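One structure follows; several queries about it will come next.
All protein chains but one are shown in place.
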Amino acid sequence: MVTAPPLTPTFLLGLTALAVLTYDSVWPDSTDGSVLTGISVVGSLASLAAAGWFLTAGTGLATDGVSLYADAVVVDGMSLFFTALFAAVTILVSLASFDYFAGKENQGELFGLMLLAATGMSLMASANSLATAFVALELVSLPSYALVAFLKNDRGSSEAGLKYFLIGALSSAIFVFGVSLIYGATGSLLLPDVAAAFESGLGDRVGIAGVGVLMVAGGVAFKAAAVPFHFWAPEAYEGAPAPVSAFLSSASKAAGFALAFRVFVVGFPLGPAASAGIDWALLFQVLAVATMVLGNFAAATQDEVKRMLAYSSIGHAGYVLIGLAALSAEASTNGDVMGAAMAHLFVYGFMNTGAFLFVALAENWGVGRRFEDYNGLGAEKPFAAVAMTAFLFSLAGVPPLGGFFSKLFLFAGAVEAGLWWLVVIAVINSSLSLFYYSRVVRALWFEEGDHDLSGAPTALYAALAVALIGTVVLLPGFGPVIETAQQAATALFA
Amino acid sequence: MVPVEYYLVLSAAVFSIGLFGLLTRENALLFLMSVELMLNAANINFIAFSLQWGNLTGQVMSLFVMGLAAAEVAVGIGIILVLYRNFKDVDVTVPQSMRW
Amino acid sequence: MNPWIAIGALAVVSVGIPVAMMAVSSLLRPSVPEQGKSAVYESGEIPTGTTRIRFNIQYYMVALLFVVFDIETVLIFPWTVIYRPALEGGASMTEVLAPMLVFIGVLVVGLVWAWRQGAVQWVSSPRALEEKTEANQ
Partner (left out) sequence: MVGAFDYAPAIVLLPFLSFCLAVGVALSGRDLLPKGGALPGIAATAGSLLLSAWVFLTVSGGETYNETIYTWAAGAEATGSLSQPLELTFGLLLDPLSAMMLLIVSLVALLVHVFSLGYMNDEGETGLPRYYAGLGLFTASMLGFVVADNLLMAFMFFELVGLCSYLLIGFWFRQSGPPSAAKKAFLVTRFGDYFFLIGVVAVFATFGTAAFAGEESFPHLAEQAIQGEATVNTFLGLEPTAWFTVVGLLVLGGVIGKSAQFPLHTWLPDAMEGPTPVSALIHAATMVAAGVYLVARMYGFYALSPTAMAVIALVGAFTALFAASMGLVKREIKQVLAYSTISQYGYIMLGLGAGGYVAGTFHLLTHAFFKALLFLGAGSVIIAMHHNEDMWDMGGLKDRMPVTYYTFLAGSLALAGIVPFAGFWSKDEVLYEALVHGLGTTSGLGTALLVAYGMGLIAVLFTGFYTFRMVMLTFHGEPRTETAREATEPGWNVKLPLVVLGILATTVGFVNMVPVKDLTGAEIDFLHKWLYGTEGAGWAEALGTSGYNYHHLLVADYGAGMTAAALPSYLVGLLSLALALFGAGAAYVLYGGTDPDPYTDKLGVLKDVLYNNYYQDEYQVWLAEGVVLPLSKAADVFDQAVVDGVVNGVSSVSLFGGSRIKRIQDGLVTHYAAMLTLGLTVLLVGFAIYGGWF
């Protein structure tokens, strides 16, 4: 009997991308997106199913992960967890794109690029070597740049694409230079070998390694939209077509964290690194605070919903960074807090995608982008507005929605790790976030507006409904998620 | 044999030149070239350390970097073309409609 | 003796000779400025317009495809290096060949796609045609 290769979920995403390109090669002039959407959704579903199957049944997958291609790639609980997340977000965004880009040209490119990026994300989660990491990172970035600039004749879209690209190019140059320095200090690009070199002592190459670690951190901070590598995010999310913003702010961010978790935990073990003076947990504490504060405070004074969500997305990156910041050399809480961060990303994948999809819906209806343009939408489109309200409250962490639980676990983990002050800052930020999220809710329900809305686009509504189900079903289903995440994270520390 | 520090100094210099160009130029194409310089600084490191450690990892990595640099340029120039089409200029400081 | 001295000497000489030649000739030659000497040389044709003309974007499309696929060949290079040793080392033909075939296959999908999208198809755009005819008048 042939067993499925461990990388099946990643392969499925890649093959789907090729299938989309093949379809587009055969019928290059089609503007009907239904087949393309169908291929994307089916392929992503297959990938999700494969990842879920490996994750739950454990079929074809050893408990502590499988290394492939001379250790360049590893498939374990964490990579499957994230792959499931990426596939889920891809499904949502594909569905939404059907309506959003209906009748537009070049839809084949759109779906192809999106699936290629998803493949890259999945590969990032599996990367066990800095070489794989770099290639995967670029495989995510390059399609993303093009996706952001997708609306060729829209000034906002091309401006966003330019800024994203320039900052991205700079960041990847910094990342790869950091990788070269790590290679210089340790003589290998494979994370286990790098770790071994750290453990046996770096000698006089601590400085090189230190600069390298910081630059690698910069590369992942770019993907995760963390300060000071966040500058692209507000513009890119605002200017990009809303489904693309959803994709980037949920999946791409999670991919950055997936990479960060593995590279830093496996590759640069904190014990020897910290004793050599490369205390990257401290680095992430600094970044977490700066990111949270900047994201939330800047979000509080925005005029446009989409840009507010963009900044709030930066703020959430700050919360997730706690998952790295609260690690310590030989604490037993490491797996818990990082697992909580992973679970938060998972929940975030649904609620944030959902929120951006509502923005997509609003753009599709042709209502404006500002808060007051959303006035009275609740009365006219109650289902969509209820869904949006749930997403926003979940983002703010209002119980009993999914976002509350993930934040609770994350903060509890950080408290157990002794990072009181960080949690206090996070909670203050959280309370501020409620303020600006509730502005949207207020506009939706408590203000009167006058709109002439054209119908309810089926696929967008379906995507919204799936995201809503994800956000709400994660309440009773949060147990398995957090357990899986914490197990997967604990395995990394073993 | 040349001490590895020399290569490091060279690569750091190339990296810094690239960074300087990136920070001072406003032409998108020059921006792109500067990034290429930075990537090649990394390549110098990879090759030099590959020689020093006596394994081929660094050389192979440098090939990847070159390949991806080319891809990046391709996408980059595409975006610059779109920029030119919308703003009639390749000056990166012109698009400033989104801020704050 | 340090072997680098020879290289250094070579470098000095290689820079020095052209510099010296240019210096000497500029000292010796007579200077007769004339309009014809500073004119743009276009193989005997009468020059039209400036050197900074805008090229048709389709040159760029082809060049771009070339750059990408050209660079990809670099990635084939390490494979060729290990191909024979791997076979001699007992690896089966499939094991050695299949990954490269997959790699090329993915590239082919991309190439076919680009082809079908019309990236290499030379369309004479009205605007380019117009510019050309204007320039020739």
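Things worth noting here:
As written, the chains take the letters A, B and C, and residue 1 is the first residue of each chain.
Operating definition for what follows: a residue touches a chain if its C-beta (ideal position, glycine included) is under 8 Å from a C-beta of that chain, and two chains touch if they have at least 3 such contacts.
Remember, predicted model here, so these are calculated numbers, not experimental data.
Listed by label, the shown chains that the missing chain touches in the whole complex are A, B. In the complete complex, the hidden chain is touched by one of A:74, A:166, A:254 or A:377, namely A:166. Considering the complete assembly, subunit A touches the hidden chain via residues 162-163, 166-167, 170-171, 174, 206-207, 210-211, 214-215, 218, 227-229, 231-232, 234-235, 276-279, 282-283, 286, 293-294, 296-302, 311, 332-333, 335-336, 339, 382-383, 386, 398-400, 404-405, 408-409, 411-412, 415-416, 418, 420, 423-424, 427-428, 430-432, 434-435, 438, 442, 445-448, 475-476, 478-479, 482-483, 486-487, 490. In the full complex, the hidden chain is touched by subunit B at residues 19, 22-23, 26, 92-93, 95-100.
Methods note: only the chains that are shown with their structure count from here on.
Inter-chain contacts peak for the pair A-B, counting C-beta pairs in contact. In whole angstrom, the spacing between the mean C-alpha positions of subunit B and subunit C is 18. Centroids of subunit A and subunit B (each the mean of its C-alpha atoms) stand 26 Å apart. Annotation: 39 Å between the Cα-based centres of subunit A and subunit C. In subunit B, the residues that reach two or more other chains under the touch definition are 60, 64, 71, 78.
For subunit A, the set of residues that touch two or more other chains is empty.
Those residues of subunit B lying in contact with subunit C across their complex are 56, 59-60, 63-64, 66-67, 69-71, 73-74, 77-78, 81.
Residues 18, 21-22, 24-26, 28 of subunit A touch subunit C in their complex. The touching residues of subunit C, counted against subunit B in their complex, run 57, 60, 64, 67-68, 70-72, 74-75, 77-78.
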